[in-house]
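Of the protein chains in this complex, all but one are displayed in their positions.
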Amino acid sequence: MTATTDEIMTVAAARELRDGVLCFVGIGLPSAAANLARATHAPNCVLIYESGTIGAKPTRLPLSIGDGELADTADALVSVPEIFNYWLQAGRVDVGFLGAAQIDKYGRLNTTVVGDYAEPRVRLPGAGGAPEIAASAKEVIMVLRHNTRAFVEELSFVTSVVKGPRVVLTDLGVLRSDDTGELVLVAVHPNVTVQQVKAATGWDLRVSDNVTVTEPPTERELAVLRALHQGSVRA
Amino acid sequence: MTATTDEIMTVAAARELRDGVLCFVGIGLPSAAANLARATHAPNCVLIYESGTIGAKPTRLPLSIGDGELADTADALVSVPEIFNYWLQAGRVDVGFLGAAQIDKYGRLNTTVVGDYAEPRVRLPGAGGAPEIAASAKEVIMVLRHNTRAFVEELSFVTSVVKGPRVVLTDLGVLRSDDTGELVLVAVHPNVTVQQVKAATGWDLRVSDNVTVTEPPTERELAVLRALHQGSVRA
Amino acid sequence: MREIGLAEAVAELVRDGDSVALEGFTHLIPVAAAHEIVRQRKRELTLIRMTPDLVYDQLIGAGCARKLIFSWGGNPGVGSLHRFRDAIENGYPHRLEIEEHSHAGMANRYVAGASGLPFAVLRGYIGTDLPAVTPTIKTVRCPFTGEELAAVLALNPDVAIVHAQQADRRGNVAFWGITGVQKEVVLASKKALVTVEEIVDEIEPHHGQVVLPAMAVDAVVKVERGAHPSYAHGYYERDNGFYREWDAISRDRDKFAAWMREHVG
Partner (left out) sequence: MREIGLAEAVAELVRDGDSVALEGFTHLIPVAAAHEIVRQRKRELTLIRMTPDLVYDQLIGAGCARKLIFSWGGNPGVGSLHRFRDAIENGYPHRLEIEEHSHAGMANRYVAGASGLPFAVLRGYIGTDLPAVTPTIKTVRCPFTGEELAAVLALNPDVAIVHAQQADRRGNVAFWGITGVQKEVVLASKKALVTVEEIVDEIEPHHGQVVLPAMAVDAVVKVERGAHPSYAHGYYERDNGFYREWDAISRDRDKFAAWMREHVG
């Protein structure tokens, strides 16, 4: 099987999840990565969706954050205020997953507008759970496609500020925060050059002295990921 | 049937409850009065107990505020934080019932200590739900036995301050707050004189120009009240 | 419980200019009631909802909204809400004022509203641009530790509208599955309308169930499939296909208008 760039990115994100952690999941690629991790190397990972499901064990990828499948397979169902106050804000969440339209060199995120706030060129969905996931999760994993529209010198709007350590998985490579909080390129995916990643980044990207090459997705990782997606499409 | 003074007091308290009101009930005499009202002239009264039962319809008097009977017959069961925040504090409660060890002329209550706080002569149970019932219920009904130890010029400790209109039912008569908030004697129970009530009050009690005499408990009121108590004793 | 139809309930409870919160977190979205609001041509509404979803895309596109208070405006798993974007980016069908928060902020605003408090405290928004554009976000200092935290203004909508699975004949209402902020929005609002799948003699117990006592609700109306294309756990599934189709329908102003005429009236 040949992996698509999205699949490489998803598998790389899944691998970031250690077994047994409590993971706050957003819909889309983060949910795919978290469920792939649960189905492979991290079976004891506990997934929390902001809709109020704790310990959901979906067999197919939910299309929305509030799918019935999540409620049916959860250990506990709680209200939305409880999820945010008793679980996220209380600091119980080990890992938060976030996406964004724009990211800056400190891993700050914009999901609000492109252009001016009052007269936006593109109105994006907005904050959702992101600002508090960014502030309260012990660690944040971000997943974005790598290009200069997304990786920008200055955000149009600061929607979320990540507090703890952060890692960004893109379709080109892996960036991790250093002690100052700045993102540094630490790995490139197979057949990607450091120069390509720098060119796709809107700021002067720092590069680790020991850039590694991502292990390609295994047959099993790809098979499981595709099966999860199939389930979702069939539903 | 001859009514005891406690029964006269309880019946008088029950009569204060208009049909259809939402009533926050404490255990003991208030619970007896509220359930008597529900079983007689106020069948659509909704009872809330601070343990989290909304719309309980006990057939016997609960011994404690958290009896299983209350949960079994409630329309909804909620947590204690919800009862206090979503129901009481939000201003949904029409009538709160309170007892106390001491009361002053403004209907302020002491349920904390007799004597000095640090070295109390008598340590009472404390605040419980009373301060917030006093502050948030639209109207407060208080029930106390009438004597100079209870009806005092100065409280040892101010535990609860009633905000809205208040009425005090005692074993001697009925006191209501006037525009200034001061309690005024408006009725005496059968065979009780105004002079007796004044003598049992630790401050110079104001007396209404039109003191009436309480209607004695009816046969039906007494029969229902005793049946409610019987149920409780049998349990 | 008073017998009342949906048209009558909406006519009675929702007035032009009201602030109206239709809630339901993906699950139990009160779509049928929203369509009745469109049919009755309610105007100048302040629409409140954490996730505007298709239901507010339709109300905004139909010209019912003067202002939107929200925290995430997308078509979940699909993409943009095009009527919402057209209103904000191009002022079509007219300008739309917005007040935006995070999910945690909105949830806590409802909690404060339900609790009779003027504001709620949370750890959030710190370092973001949201407080600069949203005047209902401020800060408060802990009187014990001195720590600075975010404060958000309580929400007390004029009308809450939610959909639930069951009501009993006395008007007690039961939700289960994902219950979102249903309880909080009903208790925070001055009036509440609940549409339900079914009216039963006795509410059945379910995991994660929320029961709202009758006195918290002003009208209960039976509307089968009242949440479609959202879902009602235990009754019907989410119509994911329609969510995908909506993208093309809503992208085009005329196509949208035609769809609304045909399906809402």
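Read from first to last, the chains carry the letters A, B and C; within each, the first residue is number 1.
The rule is short, and it goes like this: a contact is a pair of C-beta atoms (placed from the backbone, for glycine too) under 8 Å apart; a residue touches a chain by one contact, two chains touch by 3 or more.
From a predicted model like this one, the values you see are computed outputs, not experimental measurements.
With respect to the full assembly, the chain omitted from this view is in touch with A, B, C. Of the candidate positions B:85, B:102 or B:201, contact with the unshown chain belongs to B:85.
Across C:211, C:232 or C:249, the residue that sits in touch with the chain not pictured is C:211.
If you put the hidden chain back, the residue from C:140, C:199 or C:264 that touches it is C:140. Considering A:40, A:64, A:89 or A:214, the position touching the chain not shown turns out to be A:89 (whole complex). Contacts to the hidden chain, counted on chain A, fall at residues 22, 46, 54-55, 75-77, 85-86, 89-92, 136. The omitted chain makes contact with chain B at the following residues, 27-28, 50-53, 63-68, 70-71, 76-81, 84-85, 88-89, 108, 112, 117, 120-123, 125-132, 135-136, 157-161, 235.
The missing chain lies against chain C, touching residues 116-123, 136, 138-140, 142-145, 147, 149, 151, 153, 203, 205-209, 211.
What we mean here is this: only the chains that are shown with their structure count from here on.
Taking the mean Cα position of each chain as its centre, B sits at the greatest distance from chain C. Between the Cα centres of chain A and chain C there is a gap of 27 Å.
Centre-to-centre separation of chain B and chain C, using mean CA positions: 40 Å.
Residue positions of chain C touching 2 or more other chains: 183-184.
Within chain A, contacts with two or more other chains are made by no residue at all.
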